[in-house]
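Take a look at the structure below.
As you look at this complex, bear in mind that one protein chain is not there, while each of the others sits in place.
Each chain gets a letter, A, B and C, in the order it is written, and its residues are counted from 1.
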Amino acid sequence: MSDRYFSETFKPRFSDTDGLGHINNTMVPVWFEGARDEVFKWFTPDLDLQQWKLILAKIDVTFHGQMYYQQPMEVRTYIGRIGSSSFDVYQELWQQDKCCASGTAVMVHFDYQTQKTVKIPPSIVEKMTDYLKK
Amino acid sequence: MSDRYFSETFKPRFSDTDGLGHINNTMVPVWFEGARDEVFKWFTPDLDLQQWKLILAKIDVTFHGQMYYQQPMEVRTYIGRIGSSSFDVYQELWQQDKCCASGTAVMVHFDYQTQKTVKIPPSIVEKMTDYLKK
Amino acid sequence: MSDRYFSETFKPRFSDTDGLGHINNTMVPVWFEGARDEVFKWFTPDLDLQQWKLILAKIDVTFHGQMYYQQPMEVRTYIGRIGSSSFDVYQELWQQDKCCASGTAVMVHFDYQTQKTVKIPPSIVEKMTDYLKK
Partner (left out) sequence: MSDRYFSETFKPRFSDTDGLGHINNTMVPVWFEGARDEVFKWFTPDLDLQQWKLILAKIDVTFHGQMYYQQPMEVRTYIGRIGSSSFDVYQELWQQDKCCASGTAVMVHFDYQTQKTVKIPPSIVEKMTDYLKK
């Protein structure tokens, strides 16, 4: 089985910089969440916010190097762990062939009406397995 | 009648700066919208998003001077014009006794269900009149 | 001469939505500034923030329709007016064949060291002319 990931490339914006002249660290959680769309679609294929089924339990981000406004970026999105009703999304931010930041988001399959966690359906577990980080 | 305004003071944040070392201009619409809460409350007293009654038609912001991370800020919120179903909110951003930015937001009284504009009730017009910028 | 514009396409992010279920209006100035990169490059080809030569005098944005998280967007960037030391950038935000927002940014050619406005060089005026909105 391959080490597959979802790849999303984009251009940082002027307003993403901070007074130290680089990209501000608070943009990374924004970009990581944005790049989890393909994961969200497993649960809500049309991304309808009224049918949302995931809640975020935890994030961490480790910063490996400065990020710059002037070059394009890529977020690589893997699955890091598959639990019964929760799972980890592991992500890396690449710029100019360097991994500048990496982190994990713990997502919980959740029913907003009953406010309870829900088991992840086997069909989604199967899709996830393809994206497990080795 | 007095020249009254709503005053909101706050501290800019590190992440509000940009690579030129000052506050990034895109924060001003965020701060102005945030400071319109008192205006929103005339229409939705408990700020319940399910009962929202306003839609934004237009904004403009003029930048008069650099804004800095290191000092507190004040937004002053006035009413700039009262129409039949729309009105203007005029706002100023002050820092260290200087007006650094000013602008107008055109708000429309709106029914999200029927997707139609609605006349502003006289009781709200009365409240607004107190805050008219002279 | 053609009606040329710079085109930038991108995907809105989950965090760009607001409690009304659509894209929050404050994202538009962020996206418009981001899409002015090609204009910035006329003045600072490598986008080096230490060599920045532009300052923002004014923005306005008119909102024509709701913007959604689920579909890609395009910003079209034109030149709206060419003055002696300042110029207007006119921009439109398109989603699903609709222009959802449009606006103008007044940019000033500026020397940050002397804190003075500077005439726009003829070579840049020539480049701009190609992108004049008709």
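Definition applied: contacts are C-beta pairs under 8 Å (C-beta built on N, C-alpha and C of every residue); 3 or more make two chains touch, one makes a residue touch a chain.
This one's a predicted model, so the numbers in the text were calculated from it and none came from an experiment.
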{"item": "Omitted chain's touching partners, listed by label", "value": "A, B, C"}
{"item": "Sole residue of C:Asp18, C:Glu38 or C:Glu74 that reaches the chain not shown, by the stated touch rule", "value": "C:Asp18"}
{"item": "Chain B residues that touch the omitted chain in the full complex", "value": "8, 10-11, 13-15, 17, 21, 30-31, 33-34, 36-37, 40, 46-50, 69-70"}
{"item": "Contact footprint on chain A, counting only the chain that is left out", "value": "19-20, 25-26, 29-30, 33, 49, 52, 55-63, 112"}
{"item": "Residues of chain C in contact with the chain not shown", "value": "14-15, 17-19, 21-22, 24-26, 69"}
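As a convention for this text, only the chains that are shown with their structure count from here on.
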{"item": "Identity of the most central chain, Cα criterion", "value": "C"}
{"item": "Length of the line joining the C-alpha centres of chain A and chain B, rounded to whole Å", "value": "34"}
{"item": "Whole-Å gap separating chain A and chain C, where each centre is the average of the chain's CA atoms", "value": "29"}
{"item": "Residues of chain A whose C-beta touches two or more other chains", "value": "14-15, 17, 21, 69"}
